[in-house]
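Note that one protein chain is taken out, while the other chains of the complex remain in position.
What follows is subunit A.
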Amino acid sequence: MNAAPPLLAVRGLSKHYSVTGGFLAREIARVHAVDDINLDIERGETLGLVGESGCGKSTTGRCIMRLIEPSAGTISFEGRDVTHIDGEDLRRLRRDMQIIFQDPFASLNPRHTVAGIVGEALVIHRLATGRRQIEERVVQLLETVGLRSDHLNRFPHEFSGGQRQRIGIARALAVEPKLLVCDEAVSALDVSVQAQVINLLEDLQDKFALTYLFIAHDLSVVEHISTRVAVMYLGRIVEVAPARALYDNPRHPYTKALLSTVPIPDPKLKRKRLVLTGEPPNPFNPPPGCHFRTRCPLAEPRCAEIAPALLETMPGHMVACHVTG
């Protein structure tokens, strides 16, 4: 095991939320938003993380960013355990990991100009000093993401959704991060603008050797941009594989169903869709054993007893399923 450690390694990550109620606000239930997941992100790759609402994909991203504290597990960055660092160490880590959010309206301070929003990180991390040097660097960043220097003194409300997302990207790039977490970064954009931002993210990755954790619910976008894809269901990872392999040869019944329900823009294609019945179960009381078994067409008695482990069935292709794994 001499290989260099992955850029990011997540081991046994869990995040529980307590639901309190009654006398003295005792814990009456517990939501396992993220339930014992393992993930590696290699340098220079894009790991796609997909799943439906409530599956825990955003919580995972925010735990990795140390924006919320995990309940258990470890997060290692470049081989170093960063799960519990704080103060100056945490600030240094923030230079290496940045995040861009879904809502380009809520994630920019409406009272700050673009220069202030993008320049703030330069000041905090002392990456540039003096008005002129900061401004030069901000202009350079704006041009990198396809904005112009005359946008410098404008406020967020003067921009369209796509332009705001570019401002968010410029802000993230200001500290020259190694890992960029994109949390539904293109989901709120119109298709024509979405394509612009996806192309921009791909260009930036090539230019700055960035590593992405790309969190999204849109499987076609994830397939397009990712090197590998991890599928989550109710707090657990059910399948991980290289993007093409996952889409050509999905193994987990949930992945199969998810893929078959993605609408394809080709009216001549008459597919046999595998429409799942029912809805994801209540995360307060997930069914014991495999979480997916209540909607699974292949469920067997053993699925109710033991939760299947995520096992490598083919090189690089991991599945958590008793039946197809």
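Here is the rule we use: a residue touches a chain if its C-beta (ideal position, glycine included) is under 8 Å from a C-beta of that chain, and two chains touch if they have at least 3 such contacts; residues count from 1.
Assume contacts and distances are computed from a predicted model.
The protein name that UniProt records for the chain not on display, among "ABC transporter permease", "Ion-translocating oxidoreductase complex subunit D", "Peptide/nickel transport system ATP-binding protein" or "Serine-protein kinase RsbW", is "Peptide/nickel transport system ATP-binding protein".
In the complete complex, the residue from A:4, A:24 or A:191 that touches the missing chain is A:191.
Checked against the full complex, the candidates A:84, A:207, A:273 or A:302 give a single residue touching the omitted chain, namely A:273. Residues of subunit A that touch the chain left out of view are 52-53, 160-163, 190-196, 198-199, 202, 217, 219-221, 223-225, 243-244, 247, 257-259, 261-269, 273, 275-277, 279.
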